[in-house]
Each structure stands twice: as structure tokens, then as C-alpha cells.
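The structure under discussion is supplied below as C-alpha cells; questions concerning it will follow.
Moving on, here comes chain A:
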Amino acid sequence: MNENIIFYPILVQMAFAILLMFLWMRVEWQKWVSIIGSVLNLVVASSLFAIILREGTTSVQAGGWEAPFGISFVADALGVTMVLLTAIVGLAVSIYSGVSVNRARLKFGYFPILHLLLLGLNGAFLTGDIFNLYVWFEIIIISSFVLLTIGGEKAQLEGAVKYFTLNFLASMIFLTAIAVLYGLTGSLNMADLVAKMAAVENRTLVQVNALLFLIGFGIKSALFPLYFWLPASYHTAPSAVAAIFGGLLTKVGVYAIIRMFTLIFEVDSLIQIVLLSTAVLTFFSGAIGSLVQNNIRKIFSYLIICHIGYMIAGVGMMTQVALAGAIFYLIHDIVVKTNLFLMTGLIYKMKGTHSMRKLGDLYAEYPLLSLLFAIPLFSLVGIPPLSGFWPKLSLIEAGFDTESYWIIGAILFSSLLTLYIVVKFWSEVFWKPGEQLPNIKHFRYFRKLKKRHKWRLVAPVVFLSLISLYIGFGAESVMELSNRISDELMDPQHYIEAVLPST
Partner candidate 1 sequence: MSLEDYLYFVILPVLAISVILIFIRLLKGPSIPDRVVAVDLLVTIGIGMTAVYSILSGHSTFLDIGLLFGLIGFLGTVAYSSYLEKQKKK
Partner candidate 2 sequence: MQNKFLTNIFLTFLWVALTGAFYLSNIIFGFVLSYFLLWIIFSRTPNNQYFKFIPKVIAFVFFFLYELIKANFQVAYEVMTPHHNMKPGIIAVPLDVKSDIQITLLANLITLTPGSFSLDVSEDKSVMFVHSMYIKDRESFIAGIKNGFEKRILELNES
Partner candidate 3 sequence: MIDTLIAILASIGTLFILFAAIGMLRMPDIYLRLAVTTKAATLGVGLLLVSAAIYFNDLSTTTRVFAVILFILLTAPVSAHLIGRAAYIIGNKMWEKTHTDELEGGYEWHSGKYGAPKKPIDQEIEEGED
Partner candidate 4 sequence: MKTIILRAASNYMLPLLLVFSVFILLRGHYLPGGGFVGGLVAAMAFVLHAFANKLETTKKLFRMHPGFLMPFGLTLALLSGLMPMIIEESSFLTAMWLSEALPAIGAVGTTLFFDIGVYLVVVGVTLTIIFTISESS
């Protein structure tokens, strides 16, 4: 096996981002190039996924400098899974955007930036170097700033100011943490840091360092009480953008937390308390925040926060089972949240509003699409055997294992509220007799779209729903994967050996 394959997801996205820049303003070309790029990326990501699962954790050194001196890129099961999910979400959003996002936005760099965002995600999931991770994070956030503001609507800008400020703050805290880490160990290579961080005598400083990372990533993952940027901004972006944000952005933070706290830092008692209590409060704040919203995108925005709690709780309990549950949830959540935001976009196309009070009639008008929408909605709740159900089993079990009964309580509480919210959503949006369609000049309602355009909006939802169904009904394979990832994370020796063969 040529280790360079680890670079391929990054290179593909980079090449296509550049190509799309050359095609500036040529929207029709861009649409297809973007889809081709996304398909290619999916192919590359799946092969990487297959290869790594077969061959185990592998690393490659950028520039050919041996670790820890160069920048390592490491493909382990977690990394390639995330890359695969990114590719899936990327393809869905790429197809969807061509029709959904308005032409003016497409003309001003939507697609190049979208691929830069995907590039950043791929990079973040594959890098084995902490400073390099920072750089990938930056490409992610700057792309997300651009996608969030593109079009420059009042609400977008208002949201973006908060989004920007708080994410910038997060980046600065992250960088501060890197400074401390470098000051303590003199290294940036994550595998190398395992031993070097363990050798630091002043454990207080190690804990301080861990907390700094936790807070930096916590902001990005939208944990309580650090999540404010999310409800302030997500609902202001175009649906395609909200979809990729909702699916992937907060998860990068979670990914980073998982990485840091399985590899470099340990979940000591203080950090455990912090993780578990923020998880509980995240569940709580997200759920009840969602409860009182009327804008359907805000409802899902708060649910994003709420469900981050599952993953953080999993990390907090830090047992094999808990981590496997968190990973499973991560996989499920990425697909479902993306799908939900794509769905809200479709609903908007159908009805011209995001207001739950004004929406209605969807079930009567689009019965089959409604059933399609039911898949992500009920997957979100975790109605068995849909995808959201399985990780809860692990997490509850881990709750009993670790005697974290309040986590179980919080999981049940948030599940219940999610159920209520989704059911209310269904009742209001799908069942209720709706209002007259608002008369918006030049707005192409879904009904009036050409058939092929309709398909390009619906196909991604179908695609993601099928994946959700697979995660649900094929839970065994996903669970095997989650267990494998969890095992790898709990025993980082393979990771270290893959990067530093000498040790």
C-alpha cells in the first residue's frame, strides 16, 4: 500500500477548490465540477476507509520528514470514518446546492469555498499534528465565515458577527493551548506528545492545558455554556450551508475533544466532572431551547446543541462502551443533522416560510416526501431501530457501568424532549392545515421547479435517508466499526506505533 493515499482526500478537495476558483463566475460549470469533485472524493474516501479498516492505522509524513519532525498525517479508523462521512455529506450538499442556493451566491464563490470547507474537514480528520490541526481548523472556520455571510443579508451579517467573534475566541484559546503545550513538551506531533506529555512533571499544568483545549474545542462543539454562536447564526445561512454546518462543524470540535482526551490528555476526575456536567447542561439547554422556537431551523439548531451532549457524555465516561456509543452517535448525528437541514430547505422551497406556525399541510400535499422526511426526523428521536436509538443503548449501559445515573437521566430527558419536539414538529408542519403560500416575487416554489431540479433537491435527502436507514438497520456493522474505533482510541499504542515506528 502506498501511504500517500492518505493525502488523496485532501488533494482531491484542494484540486477541485482550485479548479472551481479558475471557473470563477461560471456557475453552470461549477455546479457539475463540484459534483464530480464530490463523487471523486467519495470514491477516494471509501477506498481509504476500506484500506485502513483492512490494514489498520497508517501514517504518512508530509515532506518525507520522519515523525516527530515533519507533519504526520494519520489515518486511523476514526479519522477515515470521519473523512467518509464528510465525503457523504459533501456529495449530498454539493448536489443540493446547485439548485437550492441562489444564483447570485453561486456566482460569488460559493462552490470554491464549499470545497475549501470540505478540504479543511478532511485535513482536520487526518492530521496527526496539533498545530497543523489548528491550521485546518482555521480553513474550516474561515470557509464557514464566508459561507455564512455570502449574500450579505442583514440577518446573516448579524449572526455572522457573533459567529465570527466567538469562533475567533475559540481559535485563540486553542492557539493559547498549543502555546502552553509546546512550552511544556517542545513537540507538536500528537503521537510524540503521548509520551512527552506524560513525562511532564507538573501535572497541574497538564490539567490546565487540557482544560484550555477543552474550552477551545468546547466552543466549537457548542457545549454549554459556550454554544451561543450557534443559535445566533445557523438559521441565517442558506439551507445547504446550514446543512453542512449542522452536520459537520460542531462535530469537528467533538472529534478534536475525542482525539485530545484519548491520546494526549487523560480524563481525570476534574475533567470528568466538567465533561459530564457540561454534557448534562448541554442536553438540557439544547432541548429546552429547541422547545420554545418557532423557526424550524432554530429548532434544529438547538437540537444540534442538545445532541452534542451524547458525544460529550460518552467522552466524559471514557469507557470502551461509552466511547463506542459516542462514536456511533457521532456517525448517526452527522448524517441526520445534515439531512434535517436539507429537509428544512426543501420545506422552505415548498412553502416559502420557516415559521412553524405558518407551515402546514405538507403531508397532504407531498405524502411520499413527508414519509421520506419522517426518516431523519424519527431517526433523530431514536425510535428503534432507527439510527439514533443504538448509541443510546451504549451510553445508558456506560452510565450504569460508571454509575453516572444523572447522565442516564439527562439522556432520557433529552430523548423525551426530542421526541416531543419532533412529534410537535410533525403535527404542526405536516399535519396542520397550512396557511396560504406567501406570494414572493420570483420565488420558484418547489412545485414549479423542473423535474430534474426537483430531483437534485430530493436526491440528497433520499441518499442521506438511505444511509440513516442503513445505520439503523445495519447497526451491527456500524457498531462493529464504533467498537473498533473505540478500542483503538482506548489503546493508542497502535496510533503511536503507526507514527513513530521506532518506539
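By our rule, a residue touches a chain if its C-beta (ideal position, glycine included) is under 8 Å from a C-beta of that chain, and two chains touch if they have at least 3 such contacts; residues count from 1.
Regarding selection, all candidates are chains of the complex that A comes from, given by their letters.
Not measured: the values here are computed from a predicted model.
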item	value
In-complex contact partner of chain A, selected from candidates 1, 2, 3 or 4	4
Chain A residues within the candidate 4 interface of the complex	2-4, 7, 11, 14-15, 17-18, 21-22, 24, 60-64
